[in-house]
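Report on the structure given below.
With one protein chain withheld, the remaining protein chains of the complex are depicted in position.
Labels for the chains are A, B and C, by order of writing; each one numbers its residues from 1.
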Amino acid sequence: MKIQEKFTVDAPADSVWEFLIDPERVAAALPGAQITEKLDDNTYKGGMAVNVGPLAANYTGTVAFDLDEEQRAASVRARGQGKAGMGNADMTMTSRVVELGPAKTEVTVAANLSVTGILAQLGRGMMQHVSKRMFKQFTEVLARELAP
Amino acid sequence: MADATAKPRTSAKICGMGHSMKRKEDPRFLQGKGNYIDDHTLPGMLWLDIVRSPIAYGKIVNIDSSKALEIDGVLAVLTGKDLEAYGLHWMPTLMSDTQMVLPTDTVMYQAQEVAGVIATSRYAAADGVAAVEVEYEAMTPVMDPFKALEDDAPVLRTDKEGQEDNRIWHWEAGDKEATDKIFDEADVVVREKMHVPRIHVASIETCGCLADFNPVEGHLTVYMTTQAPHAIRTVLALVAGHVGLSEEKIRVVSPDIGGGFGGKVPVYPGYVIAIAASVVLGKPVKWIEDRMENLQADSFARDYHMDAEVAADAGGKIKALRIKTLADHGYADAQAAPSKFPAGLFSICTGSYDMENAYAEVDAVYTNKPPGGVAYRCSFRVTEAVHCLERIVDTLAHKVGKDPATLREENFIPKEAFPYHSPLGWEYDSGDYQAAMDKAKEMIGYDDLRKEQAEKRERGELMGIGVCSFTEVLGAGPSKDFDILGIKMFDSAEVRVHPTGKAIARFGTKSQGQGHETTYAQIIAEELGLPAAHVQVEEGDTDTAPYGLGTYASRSTPTAGAAGVMAARKLRDKARKIAAHLLEVSEEDLDWEPGTFSVKGAPDKSVTIQDCAFAAYTNLPEGMEPGMEATNYYDPPNLTFPFGTYICVVDIDRGTGEVTVRRFVAVDDCGNIINPMIVQGQIHGGLTQGLGPALYEEMTYDEDGNNQAGSFMDYLVPTAVETPAWETGHTVTPSPHHPLGAKGVGESATVGAPPAIANAVVDALAHLGVTHMEIPIRPERGWGALRGEGGEGGWVVSVMGWGGVRASQW
Amino acid sequence: MIPPQFDYHAPGSLEEALALLGSLDDAKVMSGGQSLLPMLKLRLASPANIVDIGRIPGLDSISEEGGFLRIGALVTETALEESSVVADRYPILLDTARVIADPLVRNRATICGNVAHGDPANDHPATMIALGAQMVATGPNGERTIGVDDFFQGLFMTALEPGEILTEIRIPSPAGAAGGLRSDSEQSGGAYLKLERKVGDYAVAGVAVQLTLDDSGKVTRAGVGLTNLGFAPIRASAAEAALTGARLVERGGLRGAFSKVRDAITRAPDADEVIAAAAQAAADATDPVADRRGSVEYKRNMARVLTGRAIAKALARAGG
Partner (left out) sequence: MARHNVTVTVNGEAHSREVDSRLLLVHLIRDELALTGTHIGCDTTHCGACTVLVDGVPTKSCTVLAVQADGAEIGTVEGLADANGMSALQEGFMQEHGLQCGFCTPGMLMTGTALLARNANPGEAEIREAISGNLCRCTGYVNIVKAVEYAAAKMAGADDDAPAAEEAN
């Protein structure tokens, strides 16, 4: 499943970039996500709880960052394993930060999400809705946090 | 020899061939007294439930059973490593490929068995499954069979020595050079690419077993949902012989089966895990699949990607056929096909038409899908062959501007040409294709429908008429060609008449709803003149039934049915000797009317078959072996070739693309008919299982290997509302080589219905430039075709190719 | 498929139920259980407690009073189908109930459960949107009424608080008294249309339309709700706006006697254009995802096709 989004934030490019490469802040902006342990400079252990009504899916796994400071491009690979045979989730997300003005920044995100298991079997449509929604929430938090 | 159109030879009391005898098995099924696998329990019985892979391809990093084992009632968790210790972690498929029972390091498809949890109840076992933690390192699965053949595709079966790519085998039939030459010189060539999609038998009962190993005697009894108990026992002995389970210590019992359709022929890992668990724990272990396991892990059917071409003259006379096929077998070639026929009987693809030459080839590949594929209500790839031919013949008719029925009639093999030798090597036993076509056209009112269609088209309404004139090949088969794992595909019957004139007949086949208890009794009644009500039929217990290869591919009547006839005839011959003895005449002086020997010219001097049976135990002629029992192992001299013409009328909703089957007439010719009621029922069921893949059913996967039709939410089995009121008729062209002139019927309708329906939909849209629709024809596909209607500039949207919608110039 | 462990509670009164919801951790309300139990069996949900409201007396009534059709929490789809007041005056509800799952499921499934589940694939939400229904939630602090537009908040998400139970749905009675919901001055009619892959399936697309016309044939109120075409059940506001105020049928001074001269009533000259515009507006309001039920493009188009047909059917029922 591919997700492509582009949005602008009323904040300087530097602060947007700092936000995007800070695992703790990114996790805080994603409902259900948490970082539990730092493995090395670029790799963290974490968890993701997705709750949709009565439906609950919990993933634990690792997040690895690969940063290109010069291009302001961050590549994140998150791999999680679901509890109780729920299957796996594997996301590669590349975000790019482009300065549009002193307090105007464009962020483009291309994500490739691969989910396996029962959720992907029964709820492919639902997953698309949920990931779109989560992405929207993330950008809202980002905009709010960085708002002048 | 009875003829269904003629009066039955036997009285209603005897109820031999041609009587619509009510089924002997019905009272127990109607009163909740059937005995299906999940109805079995044994003292101390444990439950197996299976941990399955959520991913399609990847390495197993770790299996942690500790939390599962803490659950009250969970006794053990079996993994591939545990089975490896016994050398039981791999098993052969019926097609001489190999597959894992449980993996030791790699999973190859979603829902693959990963570990078995043994517990004291269904509920505890399910909790145990949820508590086993398996860590995987996922790899990118190969889901597209075409990509599986590309150079950069990973080699999936690294376990197989010498396997350097994902090819399994290449098969071909016919004279390629001669066929190509005809194509080069032909007036007209038409071509369609088509996919007969991956589907599932979806019998309402899932699979399961109850394995009961007696550690004291070293004896194993397995009650299991199998269509082929004897073959399964042999396979089990081959798999587990080295741990002491030799064939005489294994008893396989196939109880009442809630639908098989080919899906209950293979050995699934669950059976083997249950057996292993019973052996390890020394207790009976039951395993019953749930529906999602059944749909996601058990053998699929079909999945043939075909590129078909027909060469013809300008008038539409077919000259040659050429088909190139890619077969997606998933992780392993687990077909249940005869050994020498890796592509099954696909070479029946020249069908009902007389042509000069043909060439067909099939390449089989591995992908990360469950292994298969089974002959789902189909005599080994006949469905694929018939769909391909019957669809492209319509394309030809369209191209040369002929009515599809007319084009078929002009190409039929004439009835005087039988026995007919097809270009791909079959000897068709008998046929009268025009008779079936005439009857179907008359029943449905073909000419009036064409007028109605023309009027509706004027008004912009979409109505289509689809024709299919198929020829099947059944009854595998003659031992010179047909075997499974080396075992010849004969079948068997054993008939014993008791002193009081009642009989038991045992067969090597296994009914799954076909009504063998009734039809076999009628066969014995026909031959011996005993009332069918007095003939008890038994199948499915390897300790009592004679060895046979089982029930699938419509082979029961052609093989075991024939064996029953031959065994009964042996008894009749013996009875004649006894009758001569009792009546004190010579055998030549006796007349036989079903049930009675009488003295020629003195009909009041007679004895009944029951008298003879009593005498066989009480008053024998000198030197005669006592008893009234005979066995026959029947090796058919040829296959049988049933045929028929189906005509279907559909209406299409212009706005949504929804297809409604308004009428469907099926005229079948399956030779002489044993029980017309049962034959009609078989056709109704087969038609519905043809309707499913034509309009609704398909097993698909996303790019990550997730099954997208893994429950009845998405695997769309037709209900009574979608299913039309089938109309059936028949013609009778007896098989010259079957002792009853019967041909077998269980599968014709599954084979013939999909192209009839697809042809009707294409016919409804043909004026818009549509030449082909992939099945299942979901509303969106029809709508996609409609969308381009009226498009200016010569472009219309056609639904073609392998599943896709593409714009094509018309 | 075996549900995970949970504790089952069967309160005998609403008070008891609310007290249980207040005191138990991770409790889920169950009425017919036809959505919840399959989720449990698939182990997609695993609440620690289930509070079965099925034994609470007084919640199974369906009645028309106080200007509302009032549907209690335990009214089953079958009861709705068998209700004469529904058949006579709310045919859109009958349309909806009849296409939900299958008759056996409908014997246990409840309308309130269908709505409270918050699944945009469920059929009643769109109809409730078209009808402008009100949801009565009962919680520890008593009853509150939530308008349908505030009720559905997303996939499986509603305005119900964890301690609340959807105890009643109130549907405003259409103007007028009898049959085709007409009065001297107004008449109304509605329809629900659903495209499904086969009987019992969730909708590829579903459209509910409820129209009220004045005696000049002008639409005074239009409700258009959409099923399974987005993250939540959708109100197609632009479609409603396109219909509202439009004169769709010619009346010709037939006040008070519509039923007798129905044949004389004709579609207004530009009605087809208005309907087409409304149908397109409904399609534009959708936000579907591609899945086995169809592509985004197909689903949008089906929203359009079904909206057009539902409007026509609603008009016919309104006596137009």
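Operating definition for what follows: a residue touches a chain if its C-beta (ideal position, glycine included) is under 8 Å from a C-beta of that chain, and two chains touch if they have at least 3 such contacts.
All figures in this text were calculated on a predicted structure; none of them were measured in a lab.
The shown chains contacted by the absent chain are B, C, with contact judged over the whole complex. For the options C:11, C:72, C:118 or C:200, the residue in contact with the chain missing from this view is C:200. With the whole complex as reference, residues 22-23, 25-34, 36, 38-39, 122-123, 201-206, 256-261, 290-292, 512-515, 677-678, 680-682, 684-689, 711-713, 717, 719-721, 723, 725-726 of chain B touch the missing chain. Mapped onto chain C, contacts with the missing chain fall at residues 1-8, 10, 33-34, 37-38, 40-42, 50, 52, 54, 78, 101-105, 107-108, 199-200.
The definition used in the following text is that only the chains that are shown with their structure count from here on.
Centre-to-centre, using mean CA coordinates, chain A is 36 Å away from chain C.
Between the CA-based centres of chain A and chain B the separation comes to 49 Å, rounded to the whole angstrom. Chain contacts: chain B has residues 130, 708, 713-714 touching two or more partner chains. Shared interface positions of chain C, i.e. residues touching 2 or more other chains, are given as 43, 292. Within the complex formed with chain B, the chain C residues making contact are 1-2, 4-5, 43, 102, 195, 197-202, 204, 292, 294-295, 298, 301-302, 305-306, 308-309.
For chain A in complex with chain C, the touching residues are 52-56, 84, 118-119, 122, 124-126, 128-130, 132-133. Taken together, the chain A residues at the contact with chain B in this complex read 81-82, 84-88, 90, 114-118, 120-122, 124.
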